[in-house]
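There's a structure below that I have some questions on.
A single protein chain has been omitted from the complex, and every remaining protein chain is retained in its original position.
Then we have chain A:
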Amino acid sequence: MENKIRFSEVLKKYTMVIVLALVIILFTVNTGGKMLLPQNVNNLIVQNAYVFILATGMLFCILTGGNIDLSVGSVVCFVGAVGGKMMVTNEMNPYLSIIVMLLVGLLIGAWQGFWIAYVRIPPFIVTLAGMLVFRGLSNVVLEGMTLAPMPDNFLALFNNYIPDFFGMEGFNMTCFLVGVVVCVLYVFMVLKGRASRAKKGYRVEPFGGVLIKMIVICAAVLAFMFRLAQYKGIPNSLVWIVLVIAVYTYIASKTTVGRYFYAVGGNEKATKLSGINTNRVYFLAYLNMGFLAAVAGMVTTARLNSANPTAGTNFEMDAIGACFIGGASAYGGTGTVPGVIIGALLMGVLNLGMSIMGVDQNMQKVVKGLVLLAAVIFDVVSKRKSFIVK
């Protein structure tokens, strides 16, 4: 009896992870194993880098009450356009350009955040306006042309691979060793945290569950790094993604600022009466979104090796979709960074798998749309007793 309850709880908590695993298996079988070829595993990360970064920022907007940012795709394009103008047309220093691009992102975030947080214009409207404004400005800056190629220094930061120090033929040992180190560190941290809790007399989770979780995570990390090692090693964009995920996971779960986002989404009035500046929370959400959109803009520009006026189209939809598939509540207040990453991965796997299978582009959109709807239906319905609202 007790085991049964725990099983269903585990199922509920890790639904999307299980779905992700099933989808990967399905595609692997259907593509005759092509899905898991080293190059495809690499592409999964490199092609979707922008989704991971944007979805992380989008989560914080959604947390404040289901608010979305429609402008991120256009901001990605605009930041790229500014970078292209500086680095390609004017041949300016790439590092200076990067700083300017980040500042542009922050400025855009502050602009939109101000209207949303302090004047209380609905985010949907402000960011819809932003979507038009920055798409238009991108075209103005680029004068409707594509600027290429990007300077090498810039590409080295965002588009290359971490060099191998071992020089083995066909296998990037550095990459695999990084995976091993990550696993060891992870296991060490979990065990240490658990021990210190037990020492202080706090409750600890049952060891069996922790062990299974550790084994699954380590196995996934090692398999993943092994595949990357068989290709070109660790792509630089993966480093940026991991950095963003790590920093924002920490902010969301371990800092007071992170807690404010959840509180505002849960009950804004109560949060305000608890002495928390709720306006600032909204402002921070959109300021941060602008910043991460700039980061995504650099990654995207580097990957395309050009700044062009159509870059970033529909990126906002991918980011929003990843958040909701990943379990963020459409009403705000719930959702986690790891959940959103799972959501983004699921979208990426669907894209990749269907492309390998040669599914028609339009049918791919149909499938992705239905998956998004299904995920949110599942999220909403699983929280109440009956399927149809009475």
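The criterion applied here is as follows: contacts are C-beta pairs under 8 Å (C-beta built on N, C-alpha and C of every residue); 3 or more make two chains touch, one makes a residue touch a chain; residues count from 1.
Note that in this section contacts and distances are computed from a predicted model.
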Hidden chain of the complex, named as in its UniProt record, picked from "ABC transporter domain-containing protein", "Multiple sugar transport system ATP-binding protein", "Paired small multidrug resistance pump" or "Cell division protein FtsX": "Multiple sugar transport system ATP-binding protein"
Identified contact with the non-displayed chain, of A:Asn153, A:Ser274 or A:Asn314: A:Ser274
Options A:Leu102, A:Val257 or A:Leu304, residue touching the unrepresented chain: A:Val257
Residue numbers in chain A that touch the chain omitted from display: 197, 200, 202-203, 253-257, 259, 262-263, 266-267, 269-277, 329, 333-334, 385
